[in-house]
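Note that one protein chain of the assembly has been removed; the remaining protein chains are unaltered in position.
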Amino acid sequence: MKKRVLAVVLTGVMTAAMLAGCGAGNSDSTSDTPAADSGSGESTAASSAGTTAAGSEDLKDVNGYPTTQDAIDAIQERKDSGSYPTLVVGFMNFAGTPKGIERISQKISERTEETLGVDVELQIMDMASYAQNMNLMLASGEQMDLFNAVSVGFSPCVNKGYLYDMYEDDLFAKYGQGIAVVVPEQYLYADVVGGGFYGITSQKEQGQGLFGISIAQQYLDGIGYDYNSMYENDGDEWIYTDYDTITDIFKQLHEKYPDKTVFMTDKGTVVGQCMPVDAIGGDYFGSLLDPMNSLTVEDLFSSDQYMEICKQMYQWNQAGYFSKDALTDTTGTTPAVKAGSLMAYKTALKPGIKAQESNLCGQPMVMFQIGRENFSASNTCNSMPWCINSQTEDPVAAMQLLNAFYTDPVLSNLLCWGEEGVEYQKTDDGHITFADGVDASNSEYYNNVNWEMPNQFIADIWEGNDLDVWEKTATFNEKCDVSKGMGFIFDNSEVASEYTALTNVYTQYRDQLELGFENPEKLIPEMESALKDAGLETYMQAKQEALDAWAKDNGKE
Amino acid sequence: MNNKNIRSERRFQIFGNIVMIIISLCAVIPLILMVISSFTDNDALIRDGYSFTPHKWSVYAYTYIFSSGNSVPHAYMISIVLTLVGTAVGLTITTLLAYALSRRFLPGRGVLTFIVFFTMLFNGGLVPTYINYTTVFGIKNTFLALLVPSLMLNAFNVLMMKSYFVTGIPDEIMEAAYIDGANEFQAFFRVALPLAKPIVATIALFIGIGYWNDWMNGYIYLTKRTDLYSVQNLLNRMIQNIQALTQNASTVSQATQGLATIPSVSVRMAMAVVGVLPIVIVYPFIQNNFVKGITLGGVKG
Partner (left out) sequence: MARAVNQPVMSKAKKKSLMKRSIPIYIMALPGLLYLFINNYMPMPGIVLAFKNYNAKKGIYGSPWAGFKNFKYLFATSDAFIITRNTICYNLVFILVNTFFAIFVAIILSELTSKWKKAYQSVILLPYLLSAVIISYLVFAFLSPENGFINNSILKPLGREAVSWYQKQEYWPFILVFVNLWKGIGYSCIIYLSTIIGFDRGYYEAAAIDGATKWQQITHITLPLLRPTIIMLTLMAVGRIFYSDFGLFYQVPQNSGALLPVTNTIDTYVYRGLLELGDISMSAAAGVYQSMVGFVLVLGANLLVRKLDPDSALF
């Protein structure tokens, strides 16, 4: 109880501080965040008034961010003691421990010894083993001070007691001042659970443009389609359009190139990336169908929206636009385009997407969006938050290190890109690129997971991206429709049996419906009754109760 | 031997060969497909699917495996050393334990057998086992982590071998050895062991395959020392990552980026070929032991 009061007070103070820093706006709107400022680091952020929270004067850290006397003392104390504590930092990538990990750890330590009085040891594991290894390490109490909870799961981590509450002993207020400036408020406190502050989202796009369609330019040119005139504004990355237009394009593509697959979508992403529906609490068994306005948990699968999207997919599939192998495919969309077997696929939109997808597909891609919804779901900020391990020996140092990761461009560059002159070099126009003789396959530190890093916004920008991509992203984040349930997580351990059964039922029907292999008119009622048998109503009720309680605690009516 | 016998023998040989040829074809055809796929151009694989007669051949998969920083030769070394050491140690303790359990006069034999058998059914589970090996024995990120956990000895092999010792070695032969003044160790080494050659070779093969094919130990216990990865660890890391990426595409929207960077279909097949090849080469040598086993059996009779 005490903690919760503190949380409310703190939030209020923070908001006040930020308003002072940015000058305008009201606290309820989504446009008053200093995210845009943080892109350019030192100069602007330094101007924020900041640090009244802990009652100290106008103190600044090495990067010009507000700090507190406690923080300065803690650093001094560690430096005076002569032996720096080593903090272990864990995150995941796609290819496993990179060769240069020791060297980069060393480089990071050089910087943190100077600024914080700590050493850093990175532990980078690949996606396949990360959740498993992390669970084992956390369960066995091995040293792992700071880690990203991606794929381990934020909610299970909270439930099992793996995470340190940053409200405890005012940890965040005293040592996390920089983060409070950098991360927009509406996203910063999204990982407060039951009055405990357990995680901080990474700086990334916090929402997605729904129902994006990416089509290879060469095929559009092949059918002579005039897409250039369809852009609304100069410099738009994607074209706003509708379902019928896309269907028409697909039809022409199919006629002209009958041997190629027209369209593909990654399995299990159709609802999440095409519909403004919030999988509140982390699953679709009870969803928010009108997430911007209502906190009522409803059944997605019996809704008209779901029927409609399944019908659309069914129509495309029956017209022959899908591969017959879609149900079992493991290739992925972009390699298939690259190989020349696929012409279009669905993707989530965000600033920089055009460059990214063109790069992955090895050819220029044209992006479309059906509708114009940019949506930020309630789980946006807890899919990959940075967390402090509850068993860490030195929570203060861990908090300060995390703070530095969010605010220090030197550290961010090392984490994101490796060492300058070894992995990467600066180009004349302000981008960075591979160092001479280095490429993706032989680089000793090329993780390609910057969205998982605490703050990629302050790192240098890779060649091929716009230099203002992070400003655009910040604007994008502001404009996203944010779910009312943002920050809610659901402890479903009391209804775990229902959850297990529901997951198995959904697996049985999901792909056949969402990839349009079966007539939804026929199959959805069948799935509905199976879900009911598996306890959908019990589960939804439990979720609604938890959501109501959460809404009450957080003043969301 | 009369004519009827010879005719029945010949008929059996023809029948047997036909059956074995059919079964062998069943076993080998998919593997041929695997080898061909590994030599197929990757884009052709994605476009046309797997085929016995690909439109475009390519050795890209192998150049990728052996050139890019994957250090397959190094992983081979690890795999070979691991398999040799593991098989030697594992076979020794398995054989000794199995022999002990086969001695009928041994007091407490039933209890001991049960203790062994019990481990086939119950185990503490992954987390307690992990805690045991990392915190009590501290073998995480060492070579021992590949060698020791779960692979060295298992109840199945012990009981198989024990049963062979019980049924395949007549008590009279052992008694004769004792009468000749042999002690237990001598009886074991001079009499029991040579007679048990077929099963020893079989269990050696099982343990060896177990070590060669294992990726679980590396997956769990090697989080930093990627230089200790065996061939199977490399192979499985790639495959598991692809699996994880396709599964998590819904939760981590960035997963698709990862999919694009991971080596493709033909490389997976080539890795499988690279993983299986050594056993194909080594197996005939192990088979010689079966042959020797037969001759010994003949002498015995």
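Before moving on, here are some points about what is shown:
The chains carry the letters A and B, assigned in the order they are written, with residues numbered from 1 in each.
The rule is short, and it goes like this: contacts are C-beta pairs under 8 Å (C-beta built on N, C-alpha and C of every residue); 3 or more make two chains touch, one makes a residue touch a chain.
This is a predicted model, so every value here is computed, not measured.
Only one residue from B:Val59, B:Leu84 or B:Ile115 touches the chain missing from this view: B:Ile115. Checked against the hidden chain, the listed residues A:Gly209, A:Gly272, A:Gly485 or A:Gly535 yield one contact partner: A:Gly535. From the options A:Gly64, A:Gly100, A:Gly117 or A:Gly153, the residue with contact to the chain not on display is A:Gly153. Contact residues of subunit A toward the unshown chain are 131, 135, 138-139, 141, 152-153, 156, 160-162, 282-283, 323-325, 327-328, 330, 390-391, 492-493, 496-501, 503-505, 507-512, 517, 533-535.
Counting the whole complex, the residues of subunit B in touch with the unshown chain are 1-2, 4-5, 8-9, 12-13, 16-17, 19-21, 23-24, 26-28, 30-31, 33-34, 37, 48-52, 92-94, 96-97, 99-101, 103-107, 109-110, 112-117, 119-129, 131-132, 136-137, 148-150, 152-153, 155-156, 158-160, 163-164, 166-168, 183-185, 188, 195-196, 198-199, 201-202, 205-206, 209, 212-213, 215, 232, 235-236, 239-240, 243, 247, 265, 268-269, 272, 275-276, 279-280, 283-284, 287, 290, 293-294, 297-298, 300-301.
Rule of thumb we're sticking to: only the chains that are shown with their structure count from here on.
Averaged Cα coordinates give subunit A a centre that lies 42 Å from the centre of subunit B.
Taken in their complex, subunit B has these residues touching subunit A: 42-44, 46-47, 49, 68-69, 126-127, 130-131, 134-135, 219-220, 223-224, 226, 236-237, 240-262, 264-265. Considering their complex, residues 94-97, 99, 101, 123, 125-129, 132-133, 135-137, 139-142, 150-151, 208, 266-269, 272-273, 325, 330-336, 338-341, 347-348, 356, 360, 383-384, 440-442, 448-449, 451-452 of subunit A touch subunit B.
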